[in-house]
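Some notes on the structure that comes next.
With one protein chain removed, the remaining protein chains of the complex are shown where they sit.
Here the chain labels run A, B and C in written order, and each chain numbers its own residues starting at 1.
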């Protein structure tokens, strides 16, 4: 297994894919290096969140995804 | 025809009647003298309103009911 | 569409809200409040029945005026106000307010506004039947406070005083 990066909402269009599999482990620097410049720029914005293994990270830069984890990139939401 | 005084809500129980017919014309002093002490005491309270001919009076003491008018005594409301 | 009704018979909220919603294609949201006679099963309130009386020459007209105010103030596409009068049993609906608007804030606020006014500034008088007999209900202090939220002048009543 590996780490699966999932692109949500508008980030999906930006990445040109729904998801991407990368080698474990994956940290913040590794994530930024993997997703391409445009998505990486978005990730640096405060209003874009990251979830790892079903939990939203309070501090994105503390990302430590291990084998089998799903990392979701969550842009600003718009429900209702 | 005369002036019809209509008792609403709890004032109906107090007056012991739904309505009462009196000689026209009827002014504030006449009304107080007609309806009995208990209802008269209620009418003096600010939160009790009076309508004459389908209009709520901004100043109760300005009541001037003429032949055929209906005078409604409106205690504090409780709808919904 | 303004639809204001005083009903003397039991009504089914869903049977009114469905057609009301359908009548406003293009709406963004509909907010509905239904008030029922509290008590009965699971609620030891002791209330057996409720009676709402009103003063016909004023009641419907004041509800119409309330509806006009709400439609203008909250930019509504439609407003439905239904109020029962007469004797009701526990669980029966007393009042229904449904507001249709392009945006949710207008719809929700309009329902809030209308309910506060119907509670303590419309010409209804309520009494409850308990084991010991009938008892008149006055609005609570909380109802007056709710009403005052809508008035800059914080007047206790916001009724149309007519032309007198």
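Brief remarks on what is shown
Keep in mind that, in the parts below, contacts are C-beta pairs under 8 Å (C-beta built on N, C-alpha and C of every residue); 3 or more make two chains touch, one makes a residue touch a chain.
Because the structure is predicted, anything quoted here is derived from the model rather than measured.
Note that the absent chain touches A, C when the full complex is taken as a whole. The chain omitted from view is touched by exactly one of C:6, C:60 or C:102, namely C:102. Those residues of chain C that touch the chain absent from the view are 13-14, 17-18, 21, 25-36, 38-43, 45, 90-91, 102, 104-105, 107-108, 111-112, 115, 119, 142, 146.
Residues of chain A in touch with the missing chain: 6, 8-10, 12-13, 47, 49, 51-52, 54-58, 62, 70, 72, 74-80.
We adopt the following convention: only the chains that are shown with their structure count from here on.
Chain centres here are Cα means. That of chain A falls 49 Å from that of chain C.
Mean C-alpha positions place chain A and chain B at a centre distance of 73 Å.
Residues of chain A in contact with at least two other chains: none. Multi-chain contact residues of chain C (touching two or more other chains): none found.
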